[in-house]
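Left out: one protein chain. Kept in place: all the others.
Lettered A and B in written order, each chain numbered from 1.
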Amino acid sequence: MSDASQRLDHMIEDVRRGRMTRREFVGRTTALGVSAALAGALYTKAAHAEPKKGGVIRAGLAGGESTNTLDPALAASVVPQVGNAQWGEQLVDMMPDGSVEMRIAEEVSSSPDSKVWTFKIRQGVEFSNGQTVTAEDVMATYKRHTDENAQSGALGIVKGIAEMKAEGDKLELTLEAPSADLPYLLTDYHLIIQPGGGYDNPTAGIGAGPYILETFEPGVRYAYKKNPNYFDPNTGHADEVEILSINDNTARTAALQAGQVHMINRVDPKIVELLKGAPGVQVRRAVGRGHYVFIMHVDKAPFDNNDLRMALKYGIKRQEMVDKILGGLGSVGNDFPINAAYPLFDDSIEQREYDAAKAKEYYDKSGHDGSPIIMRTAPGAFPGAVDAANLFAASAQAAGIPLQVQLEPDDGYWTNVWNVEPFCASYWGGRPVQDQMYSTAYLSTAEWNDTKFKNAKFDELLMAARAELDQDKRKGMYSEMAHIVRDEGGLILPMFNEFVAGVSDALGGWVDDPNAEMMNYRAPSKCWLA
Amino acid sequence: MHPILKLLVQRIALGLLLLFAVSAVIFLGVEALPGNTAQAILGQSATPQAVANLEAKLGLDQPPLTRYFSWLGGILTGDLGKALTNGADIAQSIGQRLGNTLFLAGCAAAIAVPLAIILGLVAARYAGKWPDKVISGITLSTISLPEFVAAYFVIYLLTQLFPIFQPVAMVFPGMGFWAKLHAVALPVIVLVLVVLAHMMRMTRAAILNVMQSAYVETAELKGLSPMTIIWRHAFPNAIAPVVAVVMLNLAYLVVGVVVVEVVFGYNALGQYLVDHVTKRDLPVVQAVGLIFAAVYIFLNMAADIIGILANPRLRHPK
Partner (left out) sequence: MRIPFSALVGMVLTGGFLFIAVFAHFIAPYPIDAPVGGVWESPSASFWLGTDTIGRDILSRLIYGAQITIFVALASSVLAFSLGSFLGFLAAVKGGWVDQLLSRAVDLVMAIPALIVALVLLSVLPLNLTVLILVMGVLDSTRVFRLSRAVAADIAVMDYVEAAKLRGEKGNWVIFREILPNALSPLVAEFGLRFIFAVLFISTLSFLGLGVQPPLADWGGMVKENKDGLIYGKSAALLPAGAIAALAISVNLVADWILTRTSSLKGGRGG
């Protein structure tokens, strides 16, 4: 066998195991003299190689606590998100390429003004308790998420639905205001379809997903067995799936290298280079819309003063954070939650830089009394959150701002600090479209408005942009909204991160998915043991 | 009444009284923490009416003394209430985790206690000579390392350099005994390192103390070998202090291993408690606190009782 064909075989094997992207493959095979067309065909064939069935896939994930529940409405961190995605199924889902995939819905259509949307429900899909999934179940699920008592993280999304109607296999949703993005919005991970909407028992863990939940020990472990009646043969390859909650970075990395788990999330950027050198594992990066942030409650002193907020925004060194915290695996932010990964992004907005003089000027103007400004952080707020906070404090202090870091314990951070304390470190996973990102966290009425940002003009623009079908006008509106958040909001956004995962060589089918961590939370059911 | 029996009854009664007092301290101490429980459950946006309703539902509107006795009554009947954070039944959550705690402590004790005593005897036998110095030096180093440092060190050594064990030590119902044993190997090693030194040094010191007594000199004059003297004559008389320090370390293995649990992801009581402390989940803190205190009091009582029984002067009253 010639050297070139041997190398080609290796590359095809890499593709089959999901280790190489299409672009990489085509680039490197054409270098071997293979035509681009043939390379493309080879890639498609290899990438769609028959996945192997059987075995037990284990994931070791950061982001679980012993206070987690199975209620999808309350999921807020990665372990419950991945955990729910195994037993649950949604109406629609995001594809890695940014398009919408039909799941429990089979077809979707809308009225010309995008105000009335009709979903056709797939026939013969069953919940794990044997009940058939009906349009009524979907409707009841969405109704429950609109109920304030359910405290759903998707409330901001579903409350825009004025009327729901289930008829046979059709679900008709009439919106209060037109939205061209509705199918994208409904891919939100909270919106897992439950029998009867989950009204009886939201924490039952019964859904129509690829796996059936066997054991759930909060903050420790989820164990599943395959759902024999699952409708999609391309998902759910292993016989069993286990999700272990491993919050300690060192233990999690060690578990991957020792073969105890097949995949881990949140590889600390500092150790990416070191982990790459380890045998039997690979580091996978997905460029996404996720971002690491410092958030201020604009309704609480001293952060109710926009001059003070601006002082802090000018007091942070963004490029240094990307270099030191992300190890270069990411890009600088500009204090609004949108980057070039979103459609209709305005790249002409001026990049905010560190400017000690301006920061000082704004700080003096704010009339702050000079008492320490407390910023809370925890190692689990995002990877490197403590270091990032220290860097921020150092650069702000250099500009004369008395910024002080307070370290909080990991456990309880998302309950006691985030969305409670007026200034803390946090992260967002990003959303498929701008509308959803803004509706989830910046609309005045959003449940997760974690900067307590209330701006009538902004809300008005958001609603108008939803209905606007002229893409240029829409882009202009989004640009204006970006300016409002950037210059008036409580968001300090130094960097957009990449999703960095560690994956065992024993695993096939990994795809770098920009939508969310762990292949949009579905890695355990979409991968297989090669 | 036989004087020993009388002493024992006294000691047990004292233990129970102490346990009762501790339960009151834990209950009232946790109650006195700042923060409103109902408010904490309902979140920031809760209306005063909703807070009042929930307080009534949880019985928080009753006076503290009434609640204390109903809490105590619940404990005696095995009802520890429900966790505030996720509504899980506390007794059920604790049951399995307590089992895991005792399993880990048991494994560590099964290795550490005999090893510490043997090393202590050897060190006493060769007091001042090189085996004593080596043993003392090594145990001095292990007692001087924080647990988490020892933990990361064994992770590096035994899962990466020599991949023999697993870094994450979770155990589940349905796992076989040997599988469980394999899973907890690393935390057991760390705990043995941590408690070994204290027990070994105490054994050595107690033996050396006894060796100065007249009857040991008599035995030496009889020409018995040093190890026989230590084993037959000195050790039985040094049992009381050794048992006391062993019990203290057993208590530590049950109640003090939070850090080891956190590092190895071991699902036992310590981590469960830490998770709920940080969320102000008071019923859980009270329940676990009481269990830990009960373990401590029971082991101390056991040490005293063994001390009483082992004391020859008390065993054979003149």
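Just so we're on the same page, a contact is a pair of C-beta atoms (placed from the backbone, for glycine too) under 8 Å apart; a residue touches a chain by one contact, two chains touch by 3 or more.
Owing to the predicted nature of the structure, the values given are computational and were not obtained by experimental measurement.
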Residue in contact with the excluded chain [from B:94, B:195 or B:287]: B:195
Among A:182, A:254 or A:492, the residue in touch with the chain that has been omitted: A:254
Which residue of B:78, B:146 or B:223 touches the chain not shown here: B:146
Contact partner of the left-out chain, one of B:88, B:123, B:168 or B:297: B:297
Footprint left on chain A by the chain that the document does not show: 249-250, 253-254, 257, 268, 270-271, 274, 320, 324-325, 327, 378-379, 384, 386-387, 389-391, 393-394, 405-410
Residue ranges of chain B at the interface with the undisplayed chain: 18-19, 21-22, 25-26, 30, 33-35, 140-141, 143-149, 152-153, 155-156, 160, 194-195, 197-198, 201-202, 205-206, 209, 241, 245, 248-249, 251-252, 255-256, 258-259, 262, 273-274, 277-278, 280, 285, 288-289, 292-293, 296-297
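In this section, only the chains that are shown with their structure count from here on.
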Complex contact set, residues of chain A against chain B: 60, 65-69, 151, 215, 217-221, 223, 244-248, 250-252, 254-255, 257-261, 409, 411-412, 415-416, 420
Residue numbers on chain B that touch chain A, as the complex places them: 43-44, 83, 85-88, 152, 155-156, 159-160, 163, 166-168, 170, 172, 262-265, 267, 271-272, 274-276, 278-281
